[in-house]
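Every protein chain except one is present and positioned as in the full complex.
Now for chain A:
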Amino acid sequence: MPETTTRALDGAADVRDAGGRRVSGVSIRLDAVTKRFPGQDAAAVDAVSLEIPAGELVAFVGPSGCGKTTLLKMLNRLVEPTSGTIHLGDEDATTQDPDQLRRRIGYVIQAGGLFPHMSVATNIALVPRMLGWEKARVEQRVDELLDLVGLDPGAYRGRYPRELSGGQQQRVGVARALAADPPVLLMDEPFGAVDPITRQRLQDELLQIQAELGKTIVVVTHDIDEAVKLGDRIVVFDTGARVVQYDTPEAILADPAEQYVADFVGAGASLKALTLTRVDDVQLASVSTARVGEDAPAVVARARAAGDDDVVVLDGRDRPVAWPSLAELAQVAAVPSTVDERLPVVGERATLNDALDTMLAASQGGAVVTGRRERYQGVVVIETVMDAIQRTRTATSG
(Lines give C-alpha, C1' and ligand atoms only; values in the text may rest on other atoms or scores of the structure.)
Protein backbone atom coordinates (compact mmCIF):
# COMPACT_ATOMS: atom_id res chain seq x y z
CA MET A 1 0.00 0.00 0.00
CA PRO A 2 1.88 3.13 -1.17
CA GLU A 3 1.85 6.06 1.20
CA THR A 4 2.81 9.54 0.12
CA THR A 5 4.58 11.67 2.67
CA THR A 6 4.92 15.43 2.59
CA ARG A 7 6.21 17.79 5.24
CA ALA A 8 3.47 19.90 6.73
CA LEU A 9 4.13 23.38 8.11
CA ASP A 10 4.23 22.28 11.72
CA GLY A 11 6.98 19.84 10.92
CA ALA A 12 4.85 16.75 11.49
CA ALA A 13 4.75 14.17 8.76
CA ASP A 14 1.63 14.54 6.66
CA VAL A 15 0.85 10.96 5.78
CA ARG A 16 -1.99 9.93 3.53
CA ASP A 17 -3.52 6.49 3.20
CA ALA A 18 -4.26 4.71 -0.06
CA GLY A 19 -7.54 6.60 -0.40
CA GLY A 20 -5.73 9.94 -0.16
CA ARG A 21 -7.05 10.56 3.34
CA ARG A 22 -4.77 12.39 5.73
CA VAL A 23 -3.53 10.17 8.55
CA SER A 24 -2.24 11.64 11.80
CA GLY A 25 -3.03 8.61 13.93
CA VAL A 26 -0.95 5.62 14.85
CA SER A 27 -1.82 1.94 14.73
CA ILE A 28 -2.89 0.09 17.87
CA ARG A 29 -1.75 -3.49 18.38
CA LEU A 30 -3.02 -5.75 21.15
CA ASP A 31 -1.28 -9.06 21.88
CA ALA A 32 -3.05 -11.56 24.11
CA VAL A 33 -4.36 -8.81 26.36
CA THR A 34 -6.09 -10.20 29.43
CA LYS A 35 -7.82 -8.54 32.37
CA ARG A 36 -8.88 -10.50 35.40
CA PHE A 37 -10.58 -8.45 38.10
CA PRO A 38 -9.80 -9.57 41.64
CA GLY A 39 -12.37 -12.00 43.01
CA GLN A 40 -13.85 -12.94 39.64
CA ASP A 41 -13.54 -16.39 38.11
CA ALA A 42 -13.90 -15.47 34.46
CA ALA A 43 -11.56 -12.95 32.86
CA ALA A 44 -13.37 -9.74 31.84
CA VAL A 45 -11.08 -9.63 28.82
CA ASP A 46 -9.58 -12.94 27.81
CA ALA A 47 -6.42 -12.99 25.67
CA VAL A 48 -7.55 -10.53 23.02
CA SER A 49 -5.31 -9.89 20.03
CA LEU A 50 -6.30 -7.18 17.63
CA GLU A 51 -4.68 -4.74 15.25
CA ILE A 52 -6.23 -1.38 14.45
CA PRO A 53 -4.66 0.36 11.44
CA ALA A 54 -3.48 3.97 11.75
CA GLY A 55 -6.12 6.56 10.88
CA GLU A 56 -9.08 4.20 10.96
CA LEU A 57 -12.23 4.47 12.98
CA VAL A 58 -13.03 1.17 14.59
CA ALA A 59 -16.29 0.51 16.42
CA PHE A 60 -16.49 -1.98 19.30
CA VAL A 61 -19.91 -3.61 19.64
CA GLY A 62 -21.17 -6.47 21.74
CA PRO A 63 -23.60 -7.32 24.52
CA SER A 64 -23.58 -5.50 27.83
CA GLY A 65 -20.83 -6.68 30.16
CA CYS A 66 -18.78 -8.35 27.43
CA GLY A 67 -15.70 -6.29 28.26
CA LYS A 68 -15.73 -3.44 25.72
CA THR A 69 -15.16 -0.69 28.26
CA THR A 70 -12.52 -2.72 30.08
CA LEU A 71 -10.65 -3.30 26.82
CA LEU A 72 -10.88 0.37 25.88
CA LYS A 73 -9.61 1.48 29.28
CA MET A 74 -6.64 -0.81 28.97
CA LEU A 75 -5.57 1.16 25.90
CA ASN A 76 -4.96 4.23 28.08
CA ARG A 77 -4.25 2.16 31.17
CA LEU A 78 -7.13 3.40 33.26
CA VAL A 79 -7.34 -0.35 33.73
CA GLU A 80 -4.01 -2.15 34.01
CA PRO A 81 -3.88 -5.35 31.93
CA THR A 82 -3.23 -8.53 33.91
CA SER A 83 -1.10 -9.77 31.03
CA GLY A 84 -0.40 -9.11 27.37
CA THR A 85 1.09 -6.14 25.54
CA ILE A 86 -0.35 -3.07 23.88
CA HIS A 87 1.54 -1.10 21.24
CA LEU A 88 0.59 2.36 20.06
CA GLY A 89 2.58 2.76 16.87
CA ASP A 90 6.02 1.46 17.78
CA GLU A 91 5.76 2.26 21.46
CA ASP A 92 4.92 -0.26 24.14
CA ALA A 93 2.13 1.43 26.09
CA THR A 94 2.48 -0.89 29.06
CA THR A 95 5.94 0.37 29.99
CA GLN A 96 5.24 4.12 29.89
CA ASP A 97 4.28 6.52 32.62
CA PRO A 98 0.47 6.30 32.55
CA ASP A 99 -0.11 10.06 33.01
CA GLN A 100 2.24 10.94 30.17
CA LEU A 101 0.64 8.25 28.01
CA ARG A 102 -2.89 9.55 28.64
CA ARG A 103 -1.98 13.09 27.67
CA ARG A 104 -1.29 11.72 24.20
CA ILE A 105 -4.52 9.75 23.96
CA GLY A 106 -7.83 11.56 23.70
CA TYR A 107 -10.54 10.14 25.95
CA VAL A 108 -14.23 10.92 25.64
CA ILE A 109 -16.93 9.43 27.83
CA GLN A 110 -20.70 9.65 27.82
CA ALA A 111 -21.94 13.23 28.37
CA GLY A 112 -18.40 14.51 27.78
CA GLY A 113 -17.13 14.19 31.35
CA LEU A 114 -16.59 17.96 31.53
CA PHE A 115 -15.58 19.51 34.84
CA PRO A 116 -18.56 21.61 35.93
CA HIS A 117 -16.47 24.12 37.88
CA MET A 118 -14.32 25.03 34.89
CA SER A 119 -15.31 27.11 31.89
CA VAL A 120 -15.41 25.55 28.43
CA ALA A 121 -12.04 27.15 27.61
CA THR A 122 -10.43 25.90 30.84
CA ASN A 123 -11.75 22.40 30.22
CA ILE A 124 -10.33 22.31 26.71
CA ALA A 125 -7.02 23.87 27.79
CA LEU A 126 -6.29 21.25 30.48
CA VAL A 127 -4.08 18.91 28.49
CA PRO A 128 -2.13 21.58 26.57
CA ARG A 129 -1.44 23.31 29.87
CA MET A 130 -0.27 20.09 31.47
CA LEU A 131 2.06 19.73 28.49
CA GLY A 132 3.44 23.17 29.25
CA TRP A 133 2.21 25.05 26.18
CA GLU A 134 2.49 28.84 26.17
CA LYS A 135 -0.61 30.80 27.10
CA ALA A 136 -1.09 32.40 23.69
CA ARG A 137 -0.77 29.07 21.91
CA VAL A 138 -3.27 27.45 24.28
CA GLU A 139 -5.81 30.23 23.72
CA GLN A 140 -5.46 30.00 19.98
CA ARG A 141 -5.84 26.22 20.16
CA VAL A 142 -9.02 26.50 22.23
CA ASP A 143 -10.63 28.74 19.63
CA GLU A 144 -9.49 26.48 16.80
CA LEU A 145 -11.04 23.45 18.48
CA LEU A 146 -14.33 25.14 19.29
CA ASP A 147 -14.50 26.08 15.66
CA LEU A 148 -13.70 22.50 14.63
CA VAL A 149 -16.58 21.10 16.68
CA GLY A 150 -18.98 23.72 15.37
CA LEU A 151 -19.24 26.05 18.37
CA ASP A 152 -18.65 29.79 18.02
CA PRO A 153 -15.58 30.50 20.22
CA GLY A 154 -16.75 33.99 21.14
CA ALA A 155 -20.07 32.72 22.47
CA TYR A 156 -18.95 29.49 24.16
CA ARG A 157 -15.40 30.00 25.44
CA GLY A 158 -16.48 31.49 28.75
CA ARG A 159 -19.54 29.34 29.42
CA TYR A 160 -19.77 26.69 32.08
CA PRO A 161 -20.83 23.12 31.23
CA ARG A 162 -24.23 23.53 32.87
CA GLU A 163 -24.93 26.40 30.49
CA LEU A 164 -24.63 24.03 27.52
CA SER A 165 -27.04 21.52 25.99
CA GLY A 166 -26.16 17.83 26.13
CA GLY A 167 -25.01 17.88 22.52
CA GLN A 168 -22.86 20.95 23.08
CA GLN A 169 -21.27 19.38 26.15
CA GLN A 170 -20.44 16.35 24.06
CA ARG A 171 -18.84 18.57 21.41
CA VAL A 172 -16.71 20.29 24.05
CA GLY A 173 -15.76 16.84 25.36
CA VAL A 174 -14.49 15.95 21.88
CA ALA A 175 -12.67 19.27 21.61
CA ARG A 176 -10.97 18.67 24.97
CA ALA A 177 -9.91 15.19 23.91
CA LEU A 178 -8.41 16.55 20.68
CA ALA A 179 -6.71 19.52 22.35
CA ALA A 180 -3.12 18.34 22.26
CA ASP A 181 -3.60 16.74 18.84
CA PRO A 182 -3.33 13.15 20.11
CA PRO A 183 -2.84 10.43 17.48
CA VAL A 184 -5.45 8.23 19.16
CA LEU A 185 -8.97 9.02 20.34
CA LEU A 186 -10.89 6.64 22.61
CA MET A 187 -14.65 7.12 22.99
CA ASP A 188 -16.90 5.13 25.30
CA GLU A 189 -20.54 5.35 24.22
CA PRO A 190 -19.96 9.01 23.47
CA PHE A 191 -23.40 9.71 22.06
CA GLY A 192 -25.44 7.56 24.43
CA ALA A 193 -26.88 10.46 26.42
CA VAL A 194 -28.33 12.65 23.67
CA ASP A 195 -31.55 12.55 21.66
CA PRO A 196 -31.56 10.72 18.29
CA ILE A 197 -31.41 13.78 16.05
CA THR A 198 -28.57 15.36 18.04
CA ARG A 199 -26.81 12.00 18.12
CA GLN A 200 -26.96 11.80 14.37
CA ARG A 201 -25.54 15.32 14.01
CA LEU A 202 -22.72 14.48 16.41
CA GLN A 203 -21.97 11.30 14.47
CA ASP A 204 -21.83 13.30 11.24
CA GLU A 205 -19.47 15.77 12.86
CA LEU A 206 -17.22 13.02 14.18
CA LEU A 207 -16.99 11.58 10.67
CA GLN A 208 -16.11 15.00 9.30
CA ILE A 209 -13.45 15.51 11.98
CA GLN A 210 -12.10 12.07 11.21
CA ALA A 211 -11.94 12.87 7.50
CA GLU A 212 -10.16 16.11 8.29
CA LEU A 213 -7.68 14.89 10.90
CA GLY A 214 -7.20 11.18 10.22
CA LYS A 215 -6.90 10.12 13.88
CA THR A 216 -7.06 6.51 14.94
CA ILE A 217 -10.40 6.37 16.72
CA VAL A 218 -11.96 3.61 18.79
CA VAL A 219 -15.65 4.03 19.57
CA VAL A 220 -17.47 1.73 21.96
CA THR A 221 -21.18 1.51 21.25
CA HIS A 222 -23.98 -0.92 21.74
CA ASP A 223 -25.88 0.48 18.81
CA ILE A 224 -25.13 -1.58 15.70
CA ASP A 225 -26.47 1.19 13.45
CA GLU A 226 -24.00 3.61 14.99
CA ALA A 227 -21.19 1.10 14.49
CA VAL A 228 -22.15 0.60 10.84
CA LYS A 229 -22.35 4.30 10.23
CA LEU A 230 -19.15 5.35 12.02
CA GLY A 231 -16.83 2.40 11.64
CA ASP A 232 -14.32 1.83 8.87
CA ARG A 233 -14.31 -1.53 10.59
CA ILE A 234 -16.36 -3.12 13.33
CA VAL A 235 -15.26 -5.53 16.02
CA VAL A 236 -18.11 -7.70 17.28
CA PHE A 237 -17.31 -9.03 20.76
CA ASP A 238 -18.85 -11.71 22.90
CA THR A 239 -18.34 -12.43 26.62
CA GLY A 240 -14.74 -12.06 27.77
CA ALA A 241 -14.19 -9.69 24.84
CA ARG A 242 -13.86 -12.70 22.52
CA VAL A 243 -13.51 -11.28 19.00
CA VAL A 244 -16.32 -12.90 17.03
CA GLN A 245 -15.87 -10.90 13.84
CA TYR A 246 -13.60 -8.06 12.80
CA ASP A 247 -14.43 -6.67 9.41
CA THR A 248 -15.91 -3.83 7.40
CA PRO A 249 -19.57 -2.98 8.03
CA GLU A 250 -20.49 -4.21 4.56
CA ALA A 251 -18.87 -7.59 5.15
CA ILE A 252 -20.42 -8.01 8.57
CA LEU A 253 -23.90 -7.22 7.32
CA ALA A 254 -23.53 -9.33 4.19
CA ASP A 255 -21.82 -12.29 5.80
CA PRO A 256 -22.14 -12.56 9.58
CA ALA A 257 -19.48 -14.94 10.94
CA GLU A 258 -21.80 -16.66 13.42
CA GLN A 259 -25.49 -16.93 14.07
CA TYR A 260 -24.83 -14.72 17.08
CA VAL A 261 -23.61 -11.88 14.84
CA ALA A 262 -26.53 -12.34 12.47
CA ASP A 263 -28.91 -12.00 15.40
CA PHE A 264 -27.03 -9.01 16.66
CA VAL A 265 -27.03 -7.10 13.39
CA GLY A 266 -30.38 -8.51 12.26
CA ALA A 267 -31.35 -6.04 9.51
CA GLY A 268 -33.28 -6.73 6.30
CA ALA A 269 -31.74 -6.20 2.90
CA SER A 270 -33.50 -2.97 2.06
CA LEU A 271 -32.72 -1.55 5.50
CA LYS A 272 -29.07 -2.37 4.91
CA ALA A 273 -29.14 -0.10 1.90
CA LEU A 274 -30.36 2.66 4.13
CA THR A 275 -27.64 2.12 6.72
CA LEU A 276 -24.80 1.44 4.31
CA THR A 277 -25.45 4.06 1.66
CA ARG A 278 -24.14 7.49 2.55
CA VAL A 279 -25.63 10.76 1.54
CA ASP A 280 -22.53 11.53 -0.53
CA ASP A 281 -23.00 8.26 -2.42
CA VAL A 282 -26.24 9.50 -3.96
CA GLN A 283 -26.97 12.35 -6.34
CA LEU A 284 -27.49 15.59 -4.45
CA ALA A 285 -30.01 18.01 -5.85
CA SER A 286 -28.69 21.51 -6.36
CA VAL A 287 -30.89 24.31 -5.15
CA SER A 288 -30.35 28.03 -5.54
CA THR A 289 -28.54 29.58 -2.59
CA ALA A 290 -28.63 33.04 -1.10
CA ARG A 291 -26.51 34.95 1.39
CA VAL A 292 -27.88 36.42 4.57
CA GLY A 293 -28.57 40.11 3.89
CA GLU A 294 -28.77 39.79 0.11
CA ASP A 295 -31.43 41.71 -1.81
CA ALA A 296 -34.48 39.43 -1.64
CA PRO A 297 -36.21 40.30 -4.98
CA ALA A 298 -32.95 39.62 -6.84
CA VAL A 299 -32.65 36.25 -5.14
CA VAL A 300 -36.26 35.39 -6.00
CA ALA A 301 -35.72 36.32 -9.64
CA ARG A 302 -32.54 34.27 -9.81
CA ALA A 303 -34.19 31.21 -8.26
CA ARG A 304 -37.21 31.48 -10.59
CA ALA A 305 -34.90 31.62 -13.58
CA ALA A 306 -33.21 28.44 -12.34
CA GLY A 307 -36.60 26.78 -11.94
CA ASP A 308 -36.42 26.45 -8.13
CA ASP A 309 -39.29 26.93 -5.70
CA ASP A 310 -37.11 27.49 -2.68
CA VAL A 311 -33.69 28.78 -1.66
CA VAL A 312 -31.09 27.66 0.87
CA VAL A 313 -29.83 30.62 2.89
CA LEU A 314 -26.14 30.52 3.88
CA ASP A 315 -24.31 32.53 6.52
CA GLY A 316 -20.91 34.18 6.09
CA ARG A 317 -19.13 30.85 6.58
CA ASP A 318 -21.22 28.96 4.01
CA ARG A 319 -23.30 27.24 6.68
CA PRO A 320 -26.99 26.74 5.90
CA VAL A 321 -29.28 28.65 8.26
CA ALA A 322 -32.73 28.44 6.63
CA TRP A 323 -34.57 27.02 3.64
CA PRO A 324 -37.42 29.40 2.78
CA SER A 325 -39.81 29.11 -0.15
CA LEU A 326 -39.84 31.84 -2.81
CA ALA A 327 -43.27 32.92 -1.54
CA GLU A 328 -41.77 33.56 1.90
CA LEU A 329 -38.81 35.45 0.45
CA ALA A 330 -41.07 37.61 -1.70
CA GLN A 331 -42.44 39.17 1.50
CA VAL A 332 -39.15 40.66 2.66
CA ALA A 333 -36.67 43.19 1.29
CA ALA A 334 -33.45 41.46 2.35
CA VAL A 335 -32.68 37.81 3.07
CA PRO A 336 -33.16 37.53 6.86
CA SER A 337 -30.44 36.15 9.12
CA THR A 338 -32.91 34.13 11.21
CA VAL A 339 -31.55 30.67 12.00
CA ASP A 340 -34.21 28.00 11.49
CA GLU A 341 -33.74 25.73 14.52
CA ARG A 342 -35.77 23.00 12.85
CA LEU A 343 -33.87 23.08 9.56
CA PRO A 344 -33.31 19.46 8.48
CA VAL A 345 -29.51 19.12 8.13
CA VAL A 346 -27.39 16.01 7.61
CA GLY A 347 -23.65 15.59 7.17
CA GLU A 348 -22.35 14.22 3.88
CA ARG A 349 -21.25 11.01 5.63
CA ALA A 350 -24.69 10.53 7.18
CA THR A 351 -26.52 7.42 6.09
CA LEU A 352 -29.71 7.49 4.03
CA ASN A 353 -31.36 6.18 7.17
CA ASP A 354 -30.30 9.36 9.01
CA ALA A 355 -31.46 11.51 6.11
CA LEU A 356 -34.85 9.84 6.15
CA ASP A 357 -35.13 10.25 9.94
CA THR A 358 -34.21 13.89 9.70
CA MET A 359 -36.75 14.57 6.96
CA LEU A 360 -39.49 12.80 8.89
CA ALA A 361 -38.64 14.64 12.11
CA ALA A 362 -38.89 17.97 10.30
CA SER A 363 -41.88 16.91 8.13
CA GLN A 364 -39.97 17.90 5.01
CA GLY A 365 -39.40 16.15 1.71
CA GLY A 366 -35.68 16.85 1.77
CA ALA A 367 -32.68 17.70 3.91
CA VAL A 368 -29.77 20.10 3.51
CA VAL A 369 -26.40 18.36 3.26
CA THR A 370 -23.26 19.83 4.83
CA GLY A 371 -19.60 18.93 4.53
CA ARG A 372 -16.58 19.94 6.60
CA ARG A 373 -17.13 22.73 9.10
CA GLU A 374 -20.83 22.49 8.29
CA ARG A 375 -20.39 24.02 4.84
CA TYR A 376 -23.31 23.66 2.44
CA GLN A 377 -22.99 20.85 -0.12
CA GLY A 378 -26.44 20.43 -1.62
CA VAL A 379 -29.83 18.96 -0.88
CA VAL A 380 -30.95 15.34 -0.66
CA VAL A 381 -34.60 14.74 -1.51
CA ILE A 382 -36.86 11.91 -0.45
CA GLU A 383 -37.25 10.60 -4.01
CA THR A 384 -33.51 9.90 -4.12
CA VAL A 385 -33.73 7.90 -0.91
CA MET A 386 -36.69 5.89 -2.26
CA ASP A 387 -34.81 5.21 -5.51
CA ALA A 388 -31.83 3.88 -3.59
CA ILE A 389 -34.04 1.47 -1.66
CA GLN A 390 -35.80 0.38 -4.84
CA ARG A 391 -32.51 -0.30 -6.55
CA THR A 392 -31.15 -2.57 -3.78
CA ARG A 393 -34.51 -4.35 -3.65
CA THR A 394 -34.27 -5.22 -7.31
CA ALA A 395 -30.60 -6.07 -6.98
CA THR A 396 -31.16 -8.51 -4.08
CA SER A 397 -34.30 -10.12 -5.50
CA GLY A 398 -32.90 -10.49 -9.02
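In the analysis below, a residue touches a chain if its C-beta (ideal position, glycine included) is under 8 Å from a C-beta of that chain, and two chains touch if they have at least 3 such contacts; residues count from 1.
We take it that contacts and distances are computed from a predicted model.
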Key: Chain not present in the shown complex, as UniProt names it (candidates "Oligopeptide transport system ATP-binding protein", "Cell division protein FtsE", "ABC transporter, permease protein (Cluster 13, osmolytes)" or "MacB-like periplasmic core domain-containing protein")   = "ABC transporter, permease protein (Cluster 13, osmolytes)"
From A:Y107, A:Y156, A:F191 or A:W323, residue that would touch the chain that is not displayed = A:Y107
Request  = Pick out which of A:A43, A:L57, A:M74 or A:V127 touches the chain that's been left out of the picture.
outcome  = A:V127
Query = Residue-wise, where is chain A in contact with the chain that is not depicted?
reply = 76, 78, 99-104, 107, 109-111, 113-119, 126-127, 130, 160-162, 176-177
